[in-house]
Every structure is written in structure tokens, then in C-alpha cells.
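A single protein chain has been omitted from the complex, and every remaining protein chain is retained in its original position.
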Amino acid sequence: MKAVYFAWVRERIGKTGEEISPPDNVKTVGELIGWLSAKGEEYAYAFEKPDVIRAALDRTHVKHDVAIAGAREVAFFPPMTGG
Amino acid sequence: MKAVYFAWVRERIGKTGEEISPPDNVKTVGELIGWLSAKGEEYAYAFEKPDVIRAALDRTHVKHDVAIAGAREVAFFPPMTGG
Amino acid sequence: MAVIRIQREDFNAAAEVAALTAGRTDIGAVVTFTGLCRAESGKLAALELEHYAGMAEEEIARVAAEAEARWPLQGVVAIHRYGKMAPGENIVLVVTASSHRVAAFEAAEFLMDYLKTRAPFWKKEHLVDGSSGDWVEAKDMDDRAMERWG
Partner (left out) sequence: MAVIRIQREDFNAAAEVAALTAGRTDIGAVVTFTGLCRAESGKLAALELEHYAGMAEEEIARVAAEAEARWPLQGVVAIHRYGKMAPGENIVLVVTASSHRVAAFEAAEFLMDYLKTRAPFWKKEHLVDGSSGDWVEAKDMDDRAMERWG
């Protein structure tokens, strides 16, 4: 699946997005955050406070307990500050 | 003092305003409405439901129990429908 | 200082907003409210707005001053037209500017609620069949809307 990052999540990870292949035991958005955090210190830094991280699956807001199965694009970003 | 009339109060009385000289025993806006009502059937018609009549003294909204002493201009009109 | 105008001619909301915000960098939110004449399902040829010329401007200025006392506003415009208006024409404009959106919204709503119930204007209908219609009746709903401001 494709992962995309925005705002300070993007800055900390150092890229706008990438292809990821989480193992089968990573079932939810929250578990995906945990798995990404272990990929390196830039990821650990980006996701150091998982509670503040917002996520979207295929461009729809989701909570961390939602299953990622079937999603083509997952996005991670801080709380929004538009408007 | 000068009396001015608006909307259907004006239409019923048949004039936009006039000089009036109420006697000394007419002390409040409500008493003035009563005194005017006795001036003729057009006034009686205009003021037939005193409760719906709004008043202003010298261009400021007032309730019917306010004293008219010292006012130069009294206005009578229906509830406002601007905006 | 609020801009208050009572006029027969139409207004230009964009020009009023531009005048309010020109050269300023402290305004974060501008709300405009435009009230228009409706055809009432084709029944109405025009609305005629009568007003108390001496009082209208003073009363709207009092309401605007009250809004400026209640909310931190960087600008207020209130323009009310009088005379005959065809369906689709503008009747009233309120503009509020503030650092913050909630203040701008609340002040604009407050101004409109008060204009509806306190500004000395009266609407008379002119019908498409050429007859003179009724004076528009004040709505209890509008009084209740005003009462929420305490």
C-alpha cells in the first residue's frame, strides 16, 4: 500500500510518501503506526506521540482502531489547521 | 409636540405627522395613545389594538409607561419589519 | 467606528469589505450578510421599504456600538436601503471584521437580529396582479432570535 505524510510528520520522516508492505499481523491503523515507528529513528520521532497523529484511509478520516485491510492509500498527519 | 406616524398607522390616520397639544393630564405614551384615539374614527382605527403599537420619543424606542414630558417628537408605528 | 448608511441606491458588498480591510494585516475573519427581496413564489412584484428617516441611522448606530462593545471587532458596516425593491434586489448589508471567526459571526448575527426588530423600517408588498398587498407582519421568530442575546 501507499503511505503519504503531511506537515511535521512529513518533515520528520523526510519524505512525502512511500510504498509500504506491513506484515499480516499489522491489522489496524494504530498497529501500522507502531510498525512504522520501528522502521528507524525518523519514524520513531514522527510518531513519538501516537495519540496526536491523525490518519486517513483512501482519503477518508479514520480512527486508530480501524482495519487497514483493502486500503490502497494510508495518510498520516497532525491535527488539521486549515480554514 | 410633533407626532409622526409610519406604515399602517400612517395609512389609517391619513397623514405622516402633525403638531399635537395634549392636555396636562396626559402624562405617558400610553395615555397619549388613548387621547389620540378619541380624536376621530381614523385615530380610533389606527390605535384599535394599542398593545401592538410601538412608540419612540425623540427617536428612541420607549415603552407605553414612559413619560412624554419634555419630548419634542413622538412617533407611532407597527412592529418593525426591516432587515 | 462603524459605517452606517441609510440609502435608496444599491450597495456594493465587495467595495465595503475592501474599504474595511485595505492595508490591514490584523483582520482574520470577515463575515458579510446580504438580505435580498424574494419573489415569494412569484406572487410579489416588489417590496416597498418605508423608514423613519430621523431615527433609522441613530438606532442602527446604537446597535452597532453595542456590537462593538460586546465583541472585539476591527470593523462594522451596516447599510439599509429604503424605497421600492424588485425580487432579487439587495435590501440590507452587514459586514463584520475581527481577528477571530466566532466574534465576526456572532456580531453579524446579533446585528441582523437587532436590525430586524429595532430598526424603524416597514415592508409593504406590491403584488404582480398590480394590487397593493399587505404590510409584512413582524415575526415572533425574529423577536425570539433577538432575545437570545440577553
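Which chain is which? They are A, B and C, in the order written, and residues in each are numbered from 1.
Methods note: a residue touches a chain if its C-beta (ideal position, glycine included) is under 8 Å from a C-beta of that chain, and two chains touch if they have at least 3 such contacts.
Just so we're clear, the structure is a prediction, and the values are computed from it rather than from any experiment.
Participant: Can you pull out the displayed chains that the omitted chain is in contact with?
Facilitator: A, C
Participant: From the listed residues C:7, C:99 or C:132, report the one that touches the chain absent from this view.
Facilitator: Considering all chains, including the one not shown, the answer is C:99.
Participant: Which subunit A residues would touch the chain omitted from the figure, given the whole complex?
Facilitator: Contact residues on subunit A toward the absent chain are 4, 6-8, 10, 56, 59-61, 73, 75, 77-83.
Participant: Identify the residues of subunit C touching the omitted chain, counting contacts across the whole complex.
Facilitator: Touch with the absent chain occurs at residues 12-14, 17, 21, 23-39, 87-88, 99, 101-102, 104-105, 108-109, 112, 145.
Rule of thumb we're sticking to: only the chains that are shown with their structure count from here on.
Participant: How many angstrom lie between the centres of subunit B and subunit C, each centre taken as the mean Cα position?
Facilitator: Between these chains, centre-to-centre, one finds 26 Å.
Participant: Can you compute the centre-to-centre distance for subunit A and subunit B, using the mean CA position of each chain? Integer Å is fine.
Facilitator: 71
Participant: Any idea how many Å lie between the Cα centroids of subunit A and subunit C?
Facilitator: Distance between chain centres, rounded to whole Å: 48 Å.
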